[in-house]
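Inspection log for the structure reproduced underneath, given as structure tokens.
Here the complex is missing one protein chain, while the rest keep their positions.
Then we have chain A:
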Amino acid sequence: MLRSVFAKTAYDQRRSLLGWVAAIVLLVLMYAGIWPSIRDQPSMSDFLNTMPEAFRSLFASSGADMSTPVGYIQIEFMSFIGPTLVIVYAVAQGSRAVAGEEDRRTMDLLLAEPVSRSRLLLEKATAMVAGTVVLTATLGLALVVEGQLFDMVIPVDRIGAAMLHLALLGLVFGAIALAIGAVTGDVGLSRAVPAGIAVVGYLVNGLGPMVSWLEPLQRYSPFFQYIGHDPLRTGVSGPAAAVAAATVLVLVALAVVGFRRRDVHG
């Protein structure tokens, strides 16, 4: 069971991950359960149309239609709750990986053994990726299975595409947390910085289409890579996925370099 840093990190996560999975299954069940009554209420779309444009742009990306399952899930789940859940999870894992281990002083225990700092960090990063994949896969599965129960049918490949982009979005912020924790060893900082960037990134992406000076910045927001091309309708965007994946890789590389060079806090 405890054969490596990766296995240990995964083992540590087992209970919390189980909690996350249960929460997601229930949350999706709730959204799917409400769907029939939303569908039968065409005035919902009219109501959305009366909302200020800025508000719609923030919470209902690219003019989704509430009367279709895709539009409903897009607006109600994928634009805010879904990303929040996955980002919170990934940031917690990224922050725990190095800074958390140092904060609890257990890093000394690990680094008393003949394991290089790079390997330790890469195994921790892999565990973060694995946990995020489990989380988004569960979410995708819940959307497919529970959606069927309430006639909220979305093509499976589109859900898969959206989950891929969602996982990458979470990992971008998880990797920021990991890198800041690896470079500074500061748990607080490794959570605060990605949280701040997430808020700014969210606003820039949401308000970009309406605020002229923000528009050129929109495509740099991780949220733009995540949802700008509307994955529930158009599927996977290769370039967007590549940008997100490259961001994660660069951040992990920075984390390795930073962690190898510095003093470990005791």
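To be clear about the criterion, a residue touches a chain if its C-beta (ideal position, glycine included) is under 8 Å from a C-beta of that chain, and two chains touch if they have at least 3 such contacts; residues count from 1.
In the analysis below, contacts and distances are computed from a predicted model.
*Asks:* UniProt protein name for the omitted subunit, picking from "Iron-sulfur cluster assembly scaffold protein IscU", "Sulfate adenylyltransferase subunit 2", "ABC-2 type transport system ATP-binding protein" or "CoA transferase subunit B"?
*Replies:* "ABC-2 type transport system ATP-binding protein"
*Asks:* For a quick check of understanding: of A:5, A:24, A:73 or A:159, which residue touches the chain that isn't displayed?
*Replies:* A:5
*Asks:* Could you pull out which residues of chain A are in touch with the chain that's been left out?
*Replies:* Within chain A, the residues touching the omitted chain are 1-5, 8, 12, 104-106, 108-116, 261-264, 266.
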